[in-house]
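Here it is: the structure, laid out below.
In this view, the complex is presented without one of its protein chains, the others remaining in place.
The first chain written gets the first letter, and so on, giving A, B, C, D and E; residue counts start at 1 in each chain.
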Amino acid sequence: MNREDRYKHGMQVLEKVDGEAGQRIVDSLSDVSPELGHQVVAWAFGDMYARPELTPRDRQLVTLGVLAALGGCEIELDVHINAALNVGLVPSEIAEALLHTAVYAGMPRSINATLVAKKVFGERGLLPVSNLG
Amino acid sequence: MNREDRYKHGMQVLEKVDGEAGQRIVDSLSDVSPELGHQVVAWAFGDMYARPELTPRDRQLVTLGVLAALGGCEIELDVHINAALNVGLVPSEIAEALLHTAVYAGMPRSINATLVAKKVFGERGLLPVSNLG
Amino acid sequence: MNREDRYKHGMQVLEKVDGEAGQRIVDSLSDVSPELGHQVVAWAFGDMYARPELTPRDRQLVTLGVLAALGGCEIELDVHINAALNVGLVPSEIAEALLHTAVYAGMPRSINATLVAKKVFGERGLLPVSNLG
Amino acid sequence: MNREDRYKHGMQVLEKVDGEAGQRIVDSLSDVSPELGHQVVAWAFGDMYARPELTPRDRQLVTLGVLAALGGCEIELDVHINAALNVGLVPSEIAEALLHTAVYAGMPRSINATLVAKKVFGERGLLPVSNLG
Amino acid sequence: MNREDRYKHGMQVLEKVDGEAGQRIVDSLSDVSPELGHQVVAWAFGDMYARPELTPRDRQLVTLGVLAALGGCEIELDVHINAALNVGLVPSEIAEALLHTAVYAGMPRSINATLVAKKVFGERGLLPVSNLG
Partner (left out) sequence: MNREDRYKHGMQVLEKVDGEAGQRIVDSLSDVSPELGHQVVAWAFGDMYARPELTPRDRQLVTLGVLAALGGCEIELDVHINAALNVGLVPSEIAEALLHTAVYAGMPRSINATLVAKKVFGERGLLPVSNLG
């Protein structure tokens, strides 16, 4: 595959996982660092997300853990909480995954990520989250 | 103690330490992750803060160090700088504690935390901070 | 449940998830901070891991993401890569989960966590990992 | 040098590197932690930035790497992306440096820092960045 | 004060707080980065630790919180747990401070820091820690 093919392939994966939210991040980079946008699409999605060794649902569980733990990733959590819903995780599972991060990354990381989930769930009419505690 | 008793006990500790600001965070979680709100109250405050091995004032000094060092904890710093004032630390001690974090966590973490302190002190009519450098 | 019951309940969960490795960490804390050992067992396992909202396998995927992202958690990764195997993740899925963290947390965090996986897999006769790359 | 001389010397270095943006941070600290403002000027700039062992341009490349990797340093990145331009780095080099951080610190840190660069470049009429990708 | 005076002043503060352990770190830097050793002594101790706005005991509580939260600071925790003992914190207070960090920085950071405390307490004949949980 040449550079353009790799981008097209990655964009197909990105659209399935992240939908419009992922596209918006790539667009926002186009006038400052088109190469970063290219790498997000061609590498992160085309090379990494596309691999069949983990299901998309499993992959989002790992992603939620990483982003919550890092902190300061509110933009990316927004995209990937949407993505988690897109690939079959339900709100109570997402909330539980973010609750679980409190054990290892502490309460602030867990609270901050959960408040992003609240925003995303609200935008998609999924509040209140049921079947929890 | 059953689950409800643990929550009530934790809420008593939380009210003494964090006042309204802590309550607001718990409330904000109620429709997305009530269990996270429960754990903040029942575990973090009921089990951990309630322990007599450190005074509340000592505990807030540790908390300020941790939150400043983590970064991305502006919401929690707001709560806990208020808490620090509630348990007897004076503004110049809080500012000095946050200054001290610069040695180990660097200038940006120290500056960011200090700007949260500025906001809290301003809201409580405690600016300018006296007896400093 | 009283304090002792909460500990017993947590220990049952810990044994199922972490096996001996988790017990060793708790033991290592007994003469310096028995309360930390108690909280790991009674809270992290008894309260948090025991919740049915996520399967143990899902929970370990989140845990691997968090621990890899935090860095400096080699001791805990050792325990939880063992735990991941105990709850049904296979080596190629674990390796893939840790590979995936490279996208969000960078190559060093991914490499360091993968080298812990190599150690654990080696101890359990699971090298080389097949069905990869 | 006495305390005041060290401050004056540091302010001369700060003005050359950071311009007005650095001054604004120091000013914002004046009523809450004048000592932190003093240390930023007298120590960080007067003692550290002033050293001839690295050129100002080299120093900003290191700074960009550190600030992007830490995360949560948007205020400081704003100052130091301006500083990078002031000491001779061109927009495509800055964008490339921030792209490079993705390898080691992951995509979110790189994207967040790049979006700060976009803001700074926009304010200085430097968009779109040419000679990239 | 000139450069040499600042160093001498800092060394007096360092000796009081950190004792031999701090000196060993400075010595280890002498052939690779004598300026870093100088800054640790002249700035971190001479300028920052020497300030009277916080007692040495309070300052160590903040330091323990920062170092535990950062992770990967085992060398520095060793020095500063010794320092904490030198300035009047007792083992049960230190263990409690490190336990407290679990709430905000998660269990792994708390466990890792506590295991450094175990090492230091063991070297000083202070195990087992009494009056805990």
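Convention: a contact is a pair of C-beta atoms (placed from the backbone, for glycine too) under 8 Å apart; a residue touches a chain by one contact, two chains touch by 3 or more.
Here the structure is a predicted model, which is why all the values come from computation and not from measurement.
K.L.:
Taking the whole complex into account, name the chains on display that the unshown chain touches.
P.N.:
Computed over the complete complex, the missing chain touches A, B, C, D, E.
K.L.:
Any idea which of E:C73, E:I94 or E:A117 touches the chain not displayed?
P.N.:
Of these options, the touching residue for the absent chain is E:C73.
K.L.:
Looking at the whole complex, which of A:Y7, A:W43 or A:Y104 touches the chain that is not displayed?
P.N.:
Residue touching the chain left out of view: A:W43.
K.L.:
Looking at D:D18, D:E35, D:D78 or D:E96, which residue reaches the missing chain?
P.N.:
D:E96
K.L.:
Which subunit A residues touch the hidden chain?
P.N.:
So the residues of subunit A touching the unseen chain are 1-2, 35, 39, 43, 47-48, 51.
K.L.:
Need a quick check: the contact residues on subunit E for the chain that isn't drawn.
P.N.:
25, 28-36, 38-40, 44, 66-67, 70-73, 75-76
K.L.:
List the residues of subunit D that touch the chain left out of this view.
P.N.:
Missing-chain contacts on subunit D: residues 44, 48, 51, 53-54, 58-59, 61-70, 73, 76, 92-93, 95-97, 99-105, 131-132.
Following the convention adopted for this analysis, only the chains that are shown with their structure count from here on.
K.L.:
If you take the chains that touch subunit B and keep only those that also touch subunit E, what is left?
P.N.:
Where subunit B and subunit E share a partner, that partner set is A, C, D.
K.L.:
Could you see whether A-E or C-E has the larger number of C-beta contact pairs?
P.N.:
C-E
K.L.:
Please state whether the interface between subunit B and subunit C is built from the same residues or different ones, using more than half shared residue numbers as the mark of same.
P.N.:
Same: most residue numbers at the subunit B-subunit C interface appear in both copies.
K.L.:
Please work out the Cα centroid separation of subunit B and subunit D, and write it as a whole number of Å.
P.N.:
The mean C-alpha positions of subunit B and subunit D differ by 30 Å.
K.L.:
I need the residues of subunit D touching at least two other chains; which ones are they?
P.N.:
Touching at least two other chains: 35, 39, 71-72, 102, 106-109.
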